[in-house]
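Heads up, one of the protein chains got dropped from this complex, but the rest are sitting where they should.
Showing chain A:
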Amino acid sequence: MALFTYETKKDTRSGFGAGMEYLSQHNPKVVALCADLIGSLKLEGFIKNSPERFFQTGIAEANMIGISAGLTLGGFIPFATTFANFGTGRVYDQIRQSVAYSGKNVKICCSHAGLTLGEDGATHQILEDIGLMKMLPGMVVINPCDYNQTKAATIAIADYEGPVYLRFGRPVVPVFTPEDQKFEIGKALHLVEGTDVTILATGHLVWEAIQAAEALLEKGIKAEVINIHTIKPLDVQAILASVKKTGCVVTAEEHQYNGGLGDSVAQYLAMNHPTPMEFVGVNDSFGESGKPAELMEKYGLNAEAIVAKAIKVMARK
């Protein structure tokens, strides 16, 4: 039985592009910057509508972050865009000093996060970006799950005052969340109700978690699936309520175990409600070239892997 259905598949980065196009028409304070990747970030619509509010920085990400910080003075809301590797790891200190410590209202919006950028390989497949960004005091970290949610998140962060890291990806994935949804930063979304195991998923792994819940249901296991689109601030109330009911938890993300959603959840539960827990993610390894689906299978980031971890964690209750 299908718990969720979808009609089309789209890339989350196109959801970002659609959100930016909306903002070009509805928020005159939003400005966009890009480091020579306009097509990859789907910024054509924004630039067509608001060419004077777009700044091409060339392949110079450090400068892009500094310019973004400067543009906030005078009331602008800069969206600094590039691939996740170049927008976080490469410019960590610029984000740390000029944005986070300086408390600037900059939105760092990055595509091609994780393994699913595919063939370009490990140089581009950052799996540490959530950790890098969530460690910065005051930084909000968001990883939406599909086109519609990425569009909604893009629009929502413009109305939030403060630095945000918005992470999305390259491949087309099922569009299963509602069109024109309201996005609430830090508010986890219950997708499937269950009593046997909690699955907390973020980004591309949310759809896989739903598929896993369907497979578990066929085995008579009722999994609860929660979409943690915001890793920081974490919706600890929603997580706590669910694990109190199910007594065990699996986290799923396209990221290293270290620094990801899983370790935020583990830290919270260890202090407040110790619970058997398993992780679906990349375990201290770089990625490699390949097709997205092949990589997700090889590194254990799909529905099958979530099912196996769910069964394992239930045995530990």
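Everything that follows uses one rule, which is that a contact is a pair of C-beta atoms (placed from the backbone, for glycine too) under 8 Å apart; a residue touches a chain by one contact, two chains touch by 3 or more; residues count from 1.
To be clear about the criterion, contacts and distances are computed from a predicted model.
Considering only "Transketolase", "Aspartyl/glutamyl-tRNA(Asn/Gln) amidotransferase subunit B", "Cysteine desulfurase" or "2-oxoglutarate ferredoxin oxidoreductase alpha subunit", the record for the omitted chain gives "Transketolase", by its UniProt protein name.
Taking the complete complex into account, A:S98 is the one of A:N85, A:S98, A:T198 or A:S242 that touches the chain left out. Checked against the full complex, the one of A:A18, A:I47, A:I67 or A:V173 touching the unshown chain is A:I67. Contact with the omitted chain, checked across A:R53, A:R170 or A:K232, is made by A:R53. Hidden from this view is one chain, which touches chain A at 31, 52-53, 55, 57-58, 60, 62-76, 78, 93-94, 96-98, 101-104.
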